[in-house]
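See below for the structure under consideration.
For this depiction, one protein chain was excluded, whereas all remaining protein chains were kept in their positions.
Chain IDs A, B and C follow the sequence of writing; residue 1 opens each chain.
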Amino acid sequence: MVIVMRPDATRADVEAVAQTVGAAGGEAFVSRGVSRTIIGLVGDVDRFATLDLRGMSGVADVIRVSTPYKLVSRDHHPERSTVRVGGVPIGPRTVTLIAGPCAVETPEQTLAAARMARAAGATLLRGGAYKPRTSPYAFQGLGETGLRILADVRAETGLPVVTEVVDAHDVDLVASYADMLQIGTRNAQNFALLQAVGAAGKPVMLKRGMNATIEEWLMAAEYIAQRGNLDIVLCERGIRTFETATRNTLDISAVPVAQRLSHLPVIVDPSHSGGRRDLVLPLTRAALAVGADGVIIDVHPHPEQALCDGPQALVDRDLEELARVMAQFPPMLGKTAAADALVSA
Amino acid sequence: MVIVMRPDATRADVEAVAQTVGAAGGEAFVSRGVSRTIIGLVGDVDRFATLDLRGMSGVADVIRVSTPYKLVSRDHHPERSTVRVGGVPIGPRTVTLIAGPCAVETPEQTLAAARMARAAGATLLRGGAYKPRTSPYAFQGLGETGLRILADVRAETGLPVVTEVVDAHDVDLVASYADMLQIGTRNAQNFALLQAVGAAGKPVMLKRGMNATIEEWLMAAEYIAQRGNLDIVLCERGIRTFETATRNTLDISAVPVAQRLSHLPVIVDPSHSGGRRDLVLPLTRAALAVGADGVIIDVHPHPEQALCDGPQALVDRDLEELARVMAQFPPMLGKTAAADALVSA
Amino acid sequence: MVIVMRPDATRADVEAVAQTVGAAGGEAFVSRGVSRTIIGLVGDVDRFATLDLRGMSGVADVIRVSTPYKLVSRDHHPERSTVRVGGVPIGPRTVTLIAGPCAVETPEQTLAAARMARAAGATLLRGGAYKPRTSPYAFQGLGETGLRILADVRAETGLPVVTEVVDAHDVDLVASYADMLQIGTRNAQNFALLQAVGAAGKPVMLKRGMNATIEEWLMAAEYIAQRGNLDIVLCERGIRTFETATRNTLDISAVPVAQRLSHLPVIVDPSHSGGRRDLVLPLTRAALAVGADGVIIDVHPHPEQALCDGPQALVDRDLEELARVMAQFPPMLGKTAAADALVSA
Partner (left out) sequence: MVIVMRPDATRADVEAVAQTVGAAGGEAFVSRGVSRTIIGLVGDVDRFATLDLRGMSGVADVIRVSTPYKLVSRDHHPERSTVRVGGVPIGPRTVTLIAGPCAVETPEQTLAAARMARAAGATLLRGGAYKPRTSPYAFQGLGETGLRILADVRAETGLPVVTEVVDAHDVDLVASYADMLQIGTRNAQNFALLQAVGAAGKPVMLKRGMNATIEEWLMAAEYIAQRGNLDIVLCERGIRTFETATRNTLDISAVPVAQRLSHLPVIVDPSHSGGRRDLVLPLTRAALAVGADGVIIDVHPHPEQALCDGPQALVDRDLEELARVMAQFPPMLGKTAAADALVSA
């Protein structure tokens, strides 16, 4: 942490800061410049943050310089990690396609979507049984009935299941059916839920909050990691900006930035970020090209009848192109499509 | 809902849209302009939203025009509401000061802060026993011990208690101590929690999500209202923007806008929006002047030792000025300070 | 400037940074912490900014700590300044009302609006002869004809004129008619224009760019000041955020923040920030309450016929309330309405 003093700060002001830091168990290094004095603090930053240093006489600014996450940081774990979900790898050597319906509606629809997913090269099935919806009047998901449908479709297709959990209460139930627990963008700072999935013994896909900085996203991952679970996959899904042509603004730069800061795998959700079918394939190509470790995509056999986000689901005629992208891009990045990785394993 | 057709849309395209809407139980009114045709939809908008209308041939845009909230809307409830918290009114005729420590740390600190609050004219005590913190390494609150301290201080000072709940699980416990339940900005779309407080039988203060539009904020209130609880107070606390000089950007316009759209009372949190002590009094004045029904403010007897947000807490020397503002502004807006309203009652 | 080294930075890395800084004429102070080393730089920050310090081995982050503006900074000019426009003060002891039509359309409309302005307590007349419009098909202003109308209305009413200039080319012409030159939000980083008005010998009202940080706004003022003109009034007019209920989000906190950082007067434009008539009076009250040194407001005798921004202009029935606000608020803030200041002078 660095304290920047005002130009008119006195020697006594500087000493008072140093003393306060010392009383909190830290050490202060003073650099006197021509127009300003800077004080570098060494010690327990979280403790310093609660001190009212900014309120002290002569202080102009207080700047934190160390990263506040540790377990998920690449500083102390330089090798990028691979997370395995029901045997399927997500990590630096592969590109994993996760696909399926936004919401589980019926066994038929879910099975049809799973077959579409597999045809396109997916090795994991997505599908929501619990849907966080902005409107209380919108379809909220089938709950445990939906989880059972997912388990049946997994048995039928062999695809491990990724599904969202929205309440700390439901974590054990959802974990008993799912291969991977998904935390959605609206729960990205629901700390009780993060801690619960951290203790659930299943891999977690953590979507970025639509208003979260990359640092806050990594702090959310740290909440999960702190409970002993490092099988976390980060998922960029767009942030909220002033632009309204797309539902959210896909922050494509966040992929390489997060991969440099953290050892965790990073994937992209091109369906929810754009919210438009015509953007899914272009954004999928961009995600793979920038170096994402995978993508998660909505598909639906009859999107015009979908109970949730039909307008963004890929349909049959898109799958061939998706499969082509999954075949062409990974090799160019020195990666293997996860589907091929499994075949050759 | 309005469908805007593309300039090159055919008559068949228009008919197909009308038919799809009809099949979903709605009615379509077609307005043919020189360059574009517009179709007005009448019926169940939430049902239409799931149709893939945007994906249909000839469709350029789909625009929702009705408000998606109903119970909290002023359309059908033109009188603005007053919510009572332990007898203290929050509503159109009063200005209510809620004050206290950001976090409950010790009985002494909480009592001292409550006395500061009362001295400044507060009629409700704020204080957090459960703290949602971005870092898992930061102080997370005293939990039930904190709730007991708050209850003791209420007994001592007579101030009803407003306190945050962060997990649906804890709602009953917190409600057994609190006079008003607070939903924080990070839980503004934690729908399980919103539903739980909706069923808890206590008034609720709903902070705006730092990334929530005013419409989404009202939808969150609708989640609570739908469970039968209309004792909801909306609290503007700043939104996330590109500006970094303040922690968040207080959206002062949101106060009159929300008051026009909803019958619920609207208050402002000048402490958390700015995150700086020197802004609390100016922003309090602005909040009262714009017409807010109250403010919620951090005070602390020893902010330099605070475990949470010390740098933004008002201290003793600020209280006189706060009391002066609370005395001067409400009459100018045709309101009464809640403290005076209670005295004269 | 502060350089934060990575945890794995070597002693040689630290020395290389110190050497590079030394070669650029600066000095480096090293603070070695337990997990990180911090290097404080002293010298010409603008020179350091061009060095590729971030690209050097072992460097984690580069943080600028000094303010990049000097002439407009309060650091070296602690007294807040008063700017005089045709004899009318704008500054810390007064609250100035500037009012008039968004665009000059006809002599009759401009004179009628000026009389409305004066009736409400305005001491300066606003009115646009050159209008920057998002659409090339929208009304672009009357140009010099408009300037002549403004001059005639000034002669008739005695109100000095504030008017916008949009092209460096036109500065001399506009300055020959105007008492104060206005730089609009879209030109907030049109540096050629800023320099031209800096040399024009007339006071300048500098609107904040809708995407400008407070620091960038002050840097834009520095461009003007650097040409020898310190008669600058800053005008907060809303920033662009994700919220769409208002045209822009009025950043009310920016007023006290800018007043602390700079000695220049700060006023608010409640008409353009909200873009809605029903918000103008509430936002005016908020602006005065937070401590603004004035407000600039659109009025129009017949807004339904206005060629520009009619929906936000105050009309006759609003003026009494505006006059009441201008009478009540300034005294509460220890200020005088500029109209009264002139009378008593």
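As a convention for this text, contacts are C-beta pairs under 8 Å (C-beta built on N, C-alpha and C of every residue); 3 or more make two chains touch, one makes a residue touch a chain.
As the structure is a prediction and not an experimental result, all values here were calculated from the model.
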Displayed chains in contact with the omitted chain are A, B, C
With respect to the chain omitted from the figure, which of B:10, B:31 or B:145 is a touching residue? B:31
Identify the residue among A:255, A:306, A:326 or A:341 that touches the chain left out of the display. A:255
In the complete assembly, which of A:68, A:198 or A:274 touches the absent chain? A:274
What residues on subunit B make contact with the chain left out of this view? 2, 4, 6-8, 27, 29, 31-36, 38, 40-43, 61, 63, 65-66, 75-76, 240-242, 244
Across the whole complex, list the residues on subunit A that are touched by the chain not included here. 211, 213-215, 239, 241-246, 249-257, 260, 273-274, 278-279, 282-283, 285-291, 328-329, 332
The missing chain sits against subunit C at residues 20, 46, 49-55, 68, 132-139, 166-169, 186-187, 189-192, 209-211, 216, 219, 222-223, 226, 240, 276-277, 303-304, 306-308, 310-311
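Methods note: only the chains that are shown with their structure count from here on.
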If I average the CA coordinates per chain, which chain comes out farthest from subunit C? A
Cα centroid separation between subunit B and subunit C, in whole Å? 31
When the C-alpha atoms of subunit A and subunit B are each averaged to a single point, how far apart are the two points in Å? 27
Centre-to-centre distance between subunit C and subunit A (centres being mean Cα positions), rounded to whole Å: 39
Touching at least two other chains at once: which residues of subunit B meet that condition? 211
